[in-house]
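For this view, one protein chain was removed and the others were kept in their places.
Every chain is named by a letter (A and B) in the order it is written, and numbering of its residues begins at 1.
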Amino acid sequence: MKFKNISVLFVILLLFWLALNNSLKLPVVLIGIGVSALVALLFCSKCSLFNDMKFSPKALVNTIMFLVVFFIELVKSNIDVTRRVLSPSLPINPGIVEVKTKLKSKFGRMLLANSITLTPGTLTVEVIEDSFFIHWIDVEDDEIGSASKKIVEKFEKYLEVIYG
Amino acid sequence: MVNTILTIALAITILSIGITMVRFAIGKTAIDRVIAFDVMTIASISIIAILAWMSGRVIYLDIAIVYGLLSFLAVIIIAKYLEKSL
Partner (left out) sequence: MEIIGAIITLFGSFVLLVASIGLVRMPDVYNRLQVGTKATTLGTILSLVGLAFVVPGWTAKLILLIIFIMMTNPVSSHVLARVAYFIKIPFTSRTVTDKLKLSDKALRIEHEPK
């Protein structure tokens, strides 16, 4: 488990270094490997962020599906925002609703909260245990069950496979 | 052609920073001003990227990365301060 955390952090740091340098020359790659191994070993001896991450082919397929759904929702949310901002009567109907999530892992919940913030009309205000409090620009439903279905479910089904 | 379109894009982005300045000036609460600051820094990241193309220097993109990092840290620290938990 410890080895997995360190190796995931090592790969992320190495990719960051290579993208920042924008080259694949031997000295650049060697320095990158050395420094990222050192940083990963020194600073990730106790971290548990990537514990629940899975690396099966099914998880990979779900990651790609998640990204596709995420970008479609991002574009949709911007069309929605543009419509609201530019119409003269300012059609808003805001409120804070509560939704429940089934995700347990920290990283998965962070991704879920970030995706909720970037989807049409919703903004995560507070996270307490397993309920998210969400500012919704146009409240259609303030029951926990049906609001969860409308906001959370489209991302949760992919994140559940990736992070368990 | 490309140069013309990118110049127009640069002008529109600068105009959007100008409009954000209105919110920064009238404000009402501190949070409003922090939001306006956040929007201005993110718009300036894309300004820096367009300027990097115009002057042909890839090093400006590194400045954009560091600038984004610093503005993120600034927003988090101001929020912590307003929450009285710093």
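Heads up, the rule we're going with is that a contact is a pair of C-beta atoms (placed from the backbone, for glycine too) under 8 Å apart; a residue touches a chain by one contact, two chains touch by 3 or more.
Please read these numbers as outputs of a predicted model, since none were measured by experiment.
Just so you know, the chain we are not showing touches A, B across the whole complex. Along subunit B, the points of touch with the absent chain fall at residues 1-2, 5-6, 8-10, 12-13, 15-20, 22-23, 29, 31-32, 34-36, 38-39, 42-43, 45-46, 49-50, 52-53, 58, 61-62, 64-65, 68-69, 72, 75-76, 79, 82-85. Interface with the hidden chain, as seen from subunit A, comprises residues 16, 18-20, 22, 74-75, 77-78, 81-82, 84-86, 90, 92-98, 113-114, 117-118, 121-126, 128-129, 131, 133, 135, 137, 139, 142.
Please note the rule applied: only the chains that are shown with their structure count from here on.
The distance from the centre of subunit A to the centre of subunit B, each centre being the mean of the chain's C-alpha atoms, comes to 23 Å.
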